[in-house]
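What follows is a short report on a single structure.
Note that one protein chain of the assembly has been removed; the remaining protein chains are unaltered in position.
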Amino acid sequence: MIDFTIPAALREIRDRVRAFVRDHVLPAEPGIGDPVTDRDLVPLREVARAAGLWNPHLPAAYGGLGLEPTGVALVQEACGVSALASLALNCMAPDEGTMHVLLDHGTDEQRERYLRPLADGAIRSCFAMTEKEVSGSDPTLLRAMARRDGDGWVLDGEKWFISGADGAAFALVMTVTDPGAEPHRRASLFLVPTDTPGWTVIRDIPTMGTHLPGGHCEIRLEGCRVPADALVGAAGDGFAIAQGRLGHGRLGHAMRWIGLAQRALDLATARARDREAFGRALAGHQGVAFGLADSAIQLHAARLMVLHAAWKLERGLEHRQEVAMVKVFVAEALGDIVDRALQVHGALGYSADTPLEAAYRDARAARIYDGPSEVHRMAIARALVKASERDGSTRAATGSVE
Amino acid sequence: MIDFTIPAALREIRDRVRAFVRDHVLPAEPGIGDPVTDRDLVPLREVARAAGLWNPHLPAAYGGLGLEPTGVALVQEACGVSALASLALNCMAPDEGTMHVLLDHGTDEQRERYLRPLADGAIRSCFAMTEKEVSGSDPTLLRAMARRDGDGWVLDGEKWFISGADGAAFALVMTVTDPGAEPHRRASLFLVPTDTPGWTVIRDIPTMGTHLPGGHCEIRLEGCRVPADALVGAAGDGFAIAQGRLGHGRLGHAMRWIGLAQRALDLATARARDREAFGRALAGHQGVAFGLADSAIQLHAARLMVLHAAWKLERGLEHRQEVAMVKVFVAEALGDIVDRALQVHGALGYSADTPLEAAYRDARAARIYDGPSEVHRMAIARALVKASERDGSTRAATGSVE
Amino acid sequence: MIDFTIPAALREIRDRVRAFVRDHVLPAEPGIGDPVTDRDLVPLREVARAAGLWNPHLPAAYGGLGLEPTGVALVQEACGVSALASLALNCMAPDEGTMHVLLDHGTDEQRERYLRPLADGAIRSCFAMTEKEVSGSDPTLLRAMARRDGDGWVLDGEKWFISGADGAAFALVMTVTDPGAEPHRRASLFLVPTDTPGWTVIRDIPTMGTHLPGGHCEIRLEGCRVPADALVGAAGDGFAIAQGRLGHGRLGHAMRWIGLAQRALDLATARARDREAFGRALAGHQGVAFGLADSAIQLHAARLMVLHAAWKLERGLEHRQEVAMVKVFVAEALGDIVDRALQVHGALGYSADTPLEAAYRDARAARIYDGPSEVHRMAIARALVKASERDGSTRAATGSVE
Partner (left out) sequence: MIDFTIPAALREIRDRVRAFVRDHVLPAEPGIGDPVTDRDLVPLREVARAAGLWNPHLPAAYGGLGLEPTGVALVQEACGVSALASLALNCMAPDEGTMHVLLDHGTDEQRERYLRPLADGAIRSCFAMTEKEVSGSDPTLLRAMARRDGDGWVLDGEKWFISGADGAAFALVMTVTDPGAEPHRRASLFLVPTDTPGWTVIRDIPTMGTHLPGGHCEIRLEGCRVPADALVGAAGDGFAIAQGRLGHGRLGHAMRWIGLAQRALDLATARARDREAFGRALAGHQGVAFGLADSAIQLHAARLMVLHAAWKLERGLEHRQEVAMVKVFVAEALGDIVDRALQVHGALGYSADTPLEAAYRDARAARIYDGPSEVHRMAIARALVKASERDGSTRAATGSVE
């Protein structure tokens, strides 16, 4: 039955997350600044644990709240107003994705040894897939290789823009293991502790975004030897696991973007309400009002699309098309909403005196990471063509509940 | 609980409407053309009645299916692929709106005398609010007047762009009754049979859209005397009733637009799949593929926004902001989607050989009728400012379920 | 030397064309309507001849004013406010293009027998290149064939959307003559009198646009025999000649579009100035004002781009990239400007009571004919890549005067 009611238990958690953000995260923001270090997070994490908000996305067995995707969506939205909030709750990329991978595909030993300390916030991790020389959008081009060596594997190659790598305790590394297999079965995923000889962080690549713990690093793997049990899932499962991880990961990002967009619209509306020019409040100028309205519409549509995709994920329904549409739409909505909010603040918005300046720089990455918008648009179109061939209509590929 | 499942009973009705449209309406289209007359509809209406699809929006007491707004939404979407379909089911503007007004505000006698034959499809009606000389967007400027005359009222004024007026049996006419009242209490609604002396259809205004029964007419009211019981609701209720009517009416339009947009996207995808240029199917050209993807995304967002607003209407929750966002977003999505579909067909799309040519002309009106996008954007922005003042956040005005 | 001054002699002609349009064409418009027939034009053409404005684009030897491309640009812009104006001056597509082709590539006899009566306005012509079954955007796919037959040629095939064909005295027909040649040398151009056995106008395809003399027709060529001297230029020159024709033709269209866009902006501004809503003139509402401003900016840019391309054409400089950029930009600017002008008129703009309704329908074709925007964008990008390879910069492909 079509229903948009949020269950009371979930609303209660969401409201507590909002209160945590309002009372603890936002006041901490000015003192933390950029870059954000692991140390900066310690006090916030203590409060979060004490407040019973730690690990919203994990089962109780790992000290989590056991929320389903729609619940996680609401929590992540509440977190999105500040990059610090998800970090404080331990549900931020890339660790959130790592935890999902190990929960779903890890062995008992991998879970005990790596998932547990990650869930406890004792260590950090990273996911090493992207390479510089080949399009990250076309994973069949991966060059990093793992060859069998006795019982184990030896990894060689270069990885690039690996978020969180600096200071991570271990990495999930995607490498080709069978170059002759069909493209999506060529690669496998390895769990590589970062103290393994041959793993080197070459540099932390400077970007325009807020610097979160671990940065975005360039990595070299040179004769990096791992044992047989370093494999996550089976050999050849690499892409399938990465895809699954990205489902959760992209929704997580989209949810946080909505929270950030909401904050930007709140700031824009408050400014338009309070600032005067040409004899009236800015909000009384139709051009400004139109911008606020457009932001509200995009935000509303974005939120519904995320909830819908999370619901499909939760019900075990096919959701790739919905997640792709979310990735494209929400990333662009965020960009538009932050841009308008900045503009309504004029020079003040361009300065670091408001959070919009950082939001603008951070938002620009949303159209690139976890697959650039171009690649998702291509995938969406392919699904439309397939539905058209199969059903004589594209309905099933446009989110219609059939 | 957040749920997008369509109940089985509703899905069954929707699927029967789809089958009716596919098997009866689309095949009838070429033989009917433009203009569409009342007579053209007779055979389709017979089939619709026989199929048990008549009056989806009305209670059983009026021979209807008794669907709630979310159900009506799904039926109207299925109808939207052809202007003929809603006409065939008797759930098309302006009559659908008239029926809602009489159901909610009519006296028993008004319902018996006017709603019943309307529900039976025996007569047509119109809603006479807009005036040429003043902005329809600003109803406080209305000039048509009704003055008391003994027991009854005498109406004078001019109305413009009154859909369905030519051939209508009666009109609901909005006129000022108390010029000194506060703006939104100045006007009242009268039920005026069109054979009342003083009611004249001056002309049927030519437009670029498909000509549906009754056209869009210019009306003169000159000493048009009606009895006391011609009043619908109380004196001064005019705006409030019109607003209520527009809630249903705008959603009805939006639902049909989604159906039309779906048809346009289906045609575009089929064309892109089958047509070759420069050595590949059009769909293999990234620019074309991006257009398909953008249409799918807009359609998906539009559908969710309509379902959400219908759900709020159904639950009796405040829904004006949601309906305004739907009106703006879906009208523009329709325009974009039809435009892209036409372009992918090239000259063929510009010709009357596909339904896209008429869809393009019809779609242009969507940004104008039932309030131009500009007026809705202003209303949306005002609600944002109010929420900001009240809550310190605009969340409640951006569709967030709180 | 960079100079935007219009020489006095040219300004004088342009001002006389403007006066002709204002005093004769616009007053004739309401009496002519749609479709426009050859007969409708007779009185206007007489006035144009008497006023010394006939054939602005032709040399004096053909009774013309002998204007260079920048001069023609200014005249066509003045004509653009009404489809009737260029027809009245005999400088409208497709005849204008035919005249250029025969002037540049015709034999003396072809010029005497076909160009002269065309220049006199005694007959009409058409240009038969497009085919339905293959993408008009990819001319290497043409299927219509001409095979040698004794001294002459026999033409077979189907043509589609051939403007002006109904009632034309002759056609320029593009057919494949050497399927084995390299793609751009495969086709040739033939001059085919329409009373040649085997030439059939199957139907005049209905479109949403204003119907000008001759329509847009579907043509069948069936064993259509023409003599050896029916060839225009040499065998294999077809594409080269068509490209040359399109240079003039696209600029001609773009110039007229600017005139039409100027009229739309004039109407929009007048409406915004005179109409009130919410206590102020529409122009005092910032959203409306922004729309006017954006239209002005697009119009300004469009005019400069056309003048620049015309100047390059006039000087014999390479101008294909500039013409392609003009085709894309001006067609879209026209669409935007007319759309905004319609919207500012509300329902009135959607009605046939203003010329904007027809302008909206006509403007939609601009993104399709003479090459859809997609094909021009691809060509522009290819030129950028070539310039990048050659110069290490794209400057020469972005209109920079080097």
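Read from first to last, the chains carry the letters A, B and C; within each, the first residue is number 1.
As a working rule, a contact is a pair of C-beta atoms (placed from the backbone, for glycine too) under 8 Å apart; a residue touches a chain by one contact, two chains touch by 3 or more.
All values reported here derive from a predicted model rather than from experimental measurement.
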*Looking at the whole complex, which of A:Val17, A:Val36, A:Val201 or A:Leu342 touches the chain that is not displayed?*
A:Leu342
*In the complete complex, which positions of chain B touch the hidden chain?*
285-290
_On chain A, where is the contact patch with the chain that was removed from view?_
130, 132, 135-138, 141, 160-161, 205-209, 216, 275-278, 285, 287-288, 342-343, 346-353, 357, 360-361, 364-365, 367-369, 372-374, 377
*For chain C, which residues reach the chain that was dropped from this view?*
1-7, 70, 262, 265-266, 269-270, 272-273, 283, 286, 288-290, 292-294, 296-297, 299-301, 303-305, 307-308, 311-312, 322, 325, 328-329, 374, 376-378, 380-382, 384-385, 387-389, 392-395, 397-401
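Keep in mind that, in the parts below, only the chains that are shown with their structure count from here on.
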*By CA centroids, point me to the most central chain in this structure.*
B
*Copies chain A and chain B touch via same or different residues, half shared test*: same
_Between chain B and chain A, distance of the C-alpha-averaged centres to the nearest whole Å_ = 40
_Multi-partner residues of chain B (each touching 2 or more other chains)_ = 288, 374, 377
